[in-house]
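Omission of a single protein chain aside, the complex is shown with its protein chains in their original locations.
What follows is chain A.
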Amino acid sequence: MAALAPVQVSPLIKFGRWSALLLGIMWGSHHYNTLKASETAWRVEEAERKIVKDAHKATEKTRLNREELLYLADQAGVKVPPNF
């Protein structure tokens, strides 16, 4: 195939292409910043909620551990020391 001559592209099409590119860049960075802001806000709230949740989980775990040991002692016939 012989080398084709470059096509004279209509200025309207060139204008459309490059303005679409610029609009896309502007939209992409704006949307990214919006999403990042809301995500960091959610992460901050989640970190606060995590402290409360972890404390709650720790107390639940010790409570369930104690009840399980009491049950096992009852089944095995082991005497439970006072103030357990």
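The rule we apply is simple: a residue touches a chain if its C-beta (ideal position, glycine included) is under 8 Å from a C-beta of that chain, and two chains touch if they have at least 3 such contacts; residues count from 1.
Going forward, contacts and distances are computed from a predicted model.
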What name does the UniProt record list for the absent chain among "ATP synthase subunit g", "MTMR9 protein", "Exostosin-like 1" or "Vacuolar protein-sorting-associated protein 25"? "ATP synthase subunit g"
Which residue among A:Leu22, A:Leu64 or A:Val78 touches the omitted chain? A:Leu22
Where chain A meets the left-out chain, the residues are 6-18, 20-32, 35-36, 39
